[in-house]
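A single protein chain has been removed from this complex, and every other one stays in its place.
Read from first to last, the chains carry the letters A and B; within each, the first residue is number 1.
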Amino acid sequence: MVILEKGFKGRDLISINDLSRSELEHIFEVADFMASMAEKRSRLLEGRILANLFFEPSTRTRLSFESAMLRLGGRVIGFHEARGTSMEKGENLADTVRVVENYADLIVIRHPLEGAARLAAEFASVPVINAGSGPGEHPTQALLDLYTIRREAGIIDGLEVGLIGDLKYGRTAHSLAYALSRYDVKLHLISPELLRMREEVVRDIEDKVEVNEWRGLDEVIGRLDVLYVTRIQKERFVDPAEYEKVKSSYRISLKDLEKAKEKLVIMHPLPRVDEIDYRVDETPHAKYFQQVRYGVLVRMALISLILGAIE
Amino acid sequence: MVILEKGFKGRDLISINDLSRSELEHIFEVADFMASMAEKRSRLLEGRILANLFFEPSTRTRLSFESAMLRLGGRVIGFHEARGTSMEKGENLADTVRVVENYADLIVIRHPLEGAARLAAEFASVPVINAGSGPGEHPTQALLDLYTIRREAGIIDGLEVGLIGDLKYGRTAHSLAYALSRYDVKLHLISPELLRMREEVVRDIEDKVEVNEWRGLDEVIGRLDVLYVTRIQKERFVDPAEYEKVKSSYRISLKDLEKAKEKLVIMHPLPRVDEIDYRVDETPHAKYFQQVRYGVLVRMALISLILGAIE
Partner (left out) sequence: MVILEKGFKGRDLISINDLSRSELEHIFEVADFMASMAEKRSRLLEGRILANLFFEPSTRTRLSFESAMLRLGGRVIGFHEARGTSMEKGENLADTVRVVENYADLIVIRHPLEGAARLAAEFASVPVINAGSGPGEHPTQALLDLYTIRREAGIIDGLEVGLIGDLKYGRTAHSLAYALSRYDVKLHLISPELLRMREEVVRDIEDKVEVNEWRGLDEVIGRLDVLYVTRIQKERFVDPAEYEKVKSSYRISLKDLEKAKEKLVIMHPLPRVDEIDYRVDETPHAKYFQQVRYGVLVRMALISLILGAIE
């Protein structure tokens, strides 16, 4: 186990940047250990309550946290949309949090506004985990993405990682780029001009790792160890014809994989619409459903550490 | 205990026709045993997670599965309407299922489209139970209906069973008719002309059991051991006057029961609107609330068998 500057017990997780590299490693080691717990009837978190405060729906993330908590013997309360909550009656988030902290030992929050999770953490006397707030941050997604790379590609250092699709608006791509910049990797950003990674993000990370930008997958696919695919949404385009053209040229097909390394790992935060041909699912490259499983393990680890049930 | 050709562990339940008569009997024997478990603090399914994927609401069926799982010490996650799920973002059902199988040990699915449950079962690596998909199948309802008859009327063989109401669109009536055709019963189908049992169903079952069709209850009530009542919905009728006429003549009243056998068992899949006079509730014939209790027992049995917690 790595030596940590400070423990996890009672801490919030708002941004992936809150965690040092050695802290990331520690979470991953605990996640490895959780793989064995998941099979057993664990009572590690018996009597503990997690509150899921989802002010916007995200079934996948919500169920992943629930499964993680329940697999360790804990319990879950919460809501999964803003409709019907006190916020609708005009209550502010600080009050909501000061109420809910009396019902639960840990708060997981998803909110449409940037900064909401950090505000919640300031007011709550129990720890807060950000499950996505606004366009900015989704730290547990970045954690599980990193963990998937570590599990499927072996060590992270030395890898060439491609991010493809909508790199401008996709918050998972931002968080992952930041997280990867802690490691010794080469990053390849592959997107249409319109959806290039925001300049401030590129500037932040290119101090630490080599960053290359590409307009197409074809030129770079042969170099990649990992390809992280994100969805290109129609709403981003004024011209529907432009969207159709872009969409089809950024769709991962069996043909694209002909030039790929044998051990290329393909990932996707899901849900997928048609960014990846369904026939790719049957190749050994496809790891996006594995990724879901790793997400539960990482969240089991994180919750256990923050609740102080494990060190 | 009956001898089974194959065990239940890991199997899906999509259609009532997937089960042989001896398998039905086995489930019922386990359900009898569950009656005692329901009173105790059972931990039979501790650490197991059931995912309720309800793409259309059905509070009653959802709560019945939840109660069954919780009474055995298991836990439940899920959603109860399609709104807010990844499906709304364009994800297909196969992907949803391959995600959720990482969160749970068993999937229970309710879906508006026929064939959805079978598709889910094809893709899932964990077992799938159909909790109603499209107009066709609702196998756990058929199971609980049969179990109610067995409990309330003694053995099923030799009975005369009437199905009354909307036999054309009511999926519970179809499933029950198929299920009963495995036994040595006489079936009486009582409905207005417009809502007769579909011809293909009649053809399938009359090879195996005696089937009689009637336009009114009056002529046949005296012969029945069981009367299964279903709701006639206004939407089925073009002419509202015709609906009103039919509705009142197919409503079960105290007067109808004057000619009934002393031990006639009246059942209803619920919710009832006004197909059964409330005064019938106080007669010993009314077994529709008992039916709900049996539903929990049957689902406890089924879940335990499929999860391999019992044999």
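We adopt the following convention: contacts are C-beta pairs under 8 Å (C-beta built on N, C-alpha and C of every residue); 3 or more make two chains touch, one makes a residue touch a chain.
Please read these numbers as outputs of a predicted model, since none were measured by experiment.
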item: Touching residues (missing chain, whole complex) on subunit A; value: 46-47, 49, 51, 75, 77-79, 83-86, 89-91, 95-96, 98-100, 102-104
item: Subunit B residues touching the omitted chain (full complex); value: 40-42, 57, 59-60, 63-64, 66-67, 70-71, 73, 80-81, 270-273, 289, 292-293, 295-296
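Heads up, the rule we're going with is that only the chains that are shown with their structure count from here on.
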item: Distance from the mean Cα position of subunit B to that of subunit A, given in whole angstrom; value: 41
